[in-house]
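Every protein chain of the complex appears in place save one, which is left out.
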Amino acid sequence: MTTYIIRRILISIPVLLGVTVLNFFIVQLAPGSPADLYLDPNASPDYKERVEAALGLDQPIIVQYLNWLGQLLRGDLGLSYVSRAPVADVIGARIGPTLLLMGASLVVAYAIAVPVGILAARRKGTWADYTVVGGAFFGVSVPNFFLGLGLIYIFSLQLGWLPTGNMVTIGGGGGGLWDGLSHLILPVIVLSTAIAGNMVRYVRSSMVDALSEDYIRTAHAKGLAPGVVTRKHALRNALIPLVTVLTVDLAGLLGGAVVTEQIFQWPGLGMLTIQAISSRDYSVLMGVNLIAALAVFGANLLADIVYAVVDPRIEYS
Amino acid sequence: MGSLLQVRGLRTEFGSDAGSAVAVDEVSFDLDRGETICLVGESGSGKSVTALSIMGLLPRNGRVTDGEIRFDDVSLLDLSEPEMRENRGNSLAMIFQEPMTSLNPVLTIGDQLTEGMLLHLGLSRQDAAKRAVELLELVGVPRAEQIVRDYPHRLSGGMRQRVMIAMALSCSPALLVADEPTTALDVTIQAQILALMKRLAAASQTATILITHDLGVVAEMADKVAVMYAGQVVEEADVFELFDHPRHPYTVGLMKSIPHLGADDDARLESIPGSVPALANMPSGCRFQDRCPSVMDRCRAERPDLLETSTTGKHLVRCFLYSGEQAAVRDETTTAVAS
Partner (left out) sequence: MSATELTTRKARERAGVPDGQPLLSVQDLTLHYPIRGGIVSRQTGTVRAVDGVSFDVFPGETLGIVGESGCGKSTTGRAIIRLENPTSGAVVFEGRDLAGLNTRELRRVRLDLQMVFQDPYSSLNPQKRIGDLLAEPLLAHRRASRKVAGERVTEMLDRVGLSAQFKGRYPHELSGGQRQRVGIARALMLDPTLLVLDEPVSALDVSIQAQVLNLLRDLQTELGLTYVFISHGLGAVRYISDRIVVMYLGKVMEVATTADLFAGPRHPYTETLLDAYPAPNPHQRGRERIVVEGDVPNAAKPPSGCVFHTRCPFAREKCRTEEPRLTGGAQGGSHAFACHFPLGEAA
């Protein structure tokens, strides 16, 4: 097992390196330079060149990349082009809200999707099943921004029950638990809708497969009650393939967070990404991308480890 | 008191979008304690559906629509599902064809083995665990103490089938239904499992319904045999009587079409032409008519009944070829009753 984990980490190093190379060069393809936004539009070309030299932007792209990589190996993500604050600090301040949003969305999504999926599987072919499948299809297909704006319109603008955005009421003195929760509700609904929709379909089909296995018939032949058969014999087998779905969901969440955080002005990594793109803050962008790549890779590794724990048939060597 | 198990006129149907199809029709047989009956037939003959009907384990679209199943003087079809569950795995046990997939891959052997005992016998966890080890030793699983903590994937097919047998016998059932228990196994392993089943059934006086398509297994294991074709029993007799004097043209054809080891070297196999009719379009009259070498006009017009042909022993045949003898038997019994 340890050997397997070490091997996986070793293999991932060139992959991560490749991701940074791609990111770096794609970012550079965008027209303009960070200096354009940094400077007065009327600054002299000479002054612009000096600023670019100070930022290291005058060097060939390869050299710039190697410089960045060299810094990274020393554990330094560089300074933001915009605020001149260390990138690590900029990201550090935003990572908490994003984790809160993603964590809450995952918990809500799974809390809904697993029981609903099981219900649909056990009632396969009935109206309950069709309703669930239809609802799940809606959840997957409705776009984040549309759902987000719709919810804001109904619950914030029309009904006035919930705030339109942000994490806390500005000027509200930090707010209590309810203030925090009320800000969390709408973005969590938006993010968890898509995940839950996807998840319900996986839970359902995985459960349908599990319930048709020979060992389920064996369990019924023992005289076990249907509930015991579902919980003890089918569910655990059905959840194993869902470990993979969880990791895919995580990548999807990161993407979804960008749009959702922007709509709800949620001060997380997603919003930071949009800000960094529009201000051509390449060093922050590189930092965020690296974190995202690490998160996806980490989730995949975690999934493989969880597999080995829940499925006795899997042994890594 | 009658036999342990009496199946009378069993009819099982499967519903689908296209209407319902009769998978088992007019199936009757008796079984005493300690006795083994083999249900033999090809795919689609209804032998597995018969077993599942007795166990109350039909899939959701399947239903027993006629007939009676009496087990230990209780009508099983009249029991509620919870009452049926109390019997299942307890006095009525079943083992299946696929040992590789019939055990739950994520639960330990011990967990699966003790489940039934905890439920039906009310044993404590410790006692059940102890009995699980004893059961594994009884069915010849080596290193039983270790195996109870292991998962099924570490065991070979033969070993898994031993575990399935141990599981079925854990609550000392009065009736064991074994659906093709050795079909998926290699022939040397099959010999081991058959020997084991024989030993255990003799020791515990468990009645066994053994479902198989293999006449070799029938000859080895059965006390009596019911030959099934297209959902019906076409012939039923004591195993020696059946092999020595097969009567129904289907049974005769089946016996001649097995390439067995004792046959003449160059003798050509006789085969039954055609294939089993589909459930949806069963011919009226005898169901074997289109493949039968001795088909008569009557076979196309009327449905034959399963009737006694022998005055001395029990030999039931569903065929008009024997209607003369069957009439004679009937006369004799009525005379006997009258006098």
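Which chain is which? They are A and B, in the order written, and residues in each are numbered from 1.
By our rule, a residue touches a chain if its C-beta (ideal position, glycine included) is under 8 Å from a C-beta of that chain, and two chains touch if they have at least 3 such contacts.
What you are looking at is a predicted structure, and each value in this text was computed from that prediction instead of being measured.
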Worksheet item: Just one of B:M255, B:M282, B:V295 or B:A328 touches the chain that is missing; which is it?
Response: B:M255
Fill in: Residue in contact with the excluded chain [from B:R63, B:H153 or B:H213]
B:H213
Worksheet item: Can you name the residues of chain B that touch the chain not displayed here?
Response: 42-43, 156, 158-159, 186-192, 194-195, 213-220, 222, 239-240, 243, 253-255, 257-263, 265, 268-273, 275-276
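Please note the rule applied: only the chains that are shown with their structure count from here on.
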Practice prompt. Give, as an integer number of Å, the spacing between the C-alpha centres of chain B and chain A.
Written response: 55
Discussion item. Quick check on the complex: what are the chain B residues that touch chain A?
Written reply: 55, 57, 82, 85-90, 93-94, 96, 98, 101-107, 115-116, 119-120, 151, 153, 164, 167
Worksheet item: Which chain A residues qualify as touching chain B in the complex?
Response: 213-215, 217-225, 232-233, 236-237, 240, 310-313
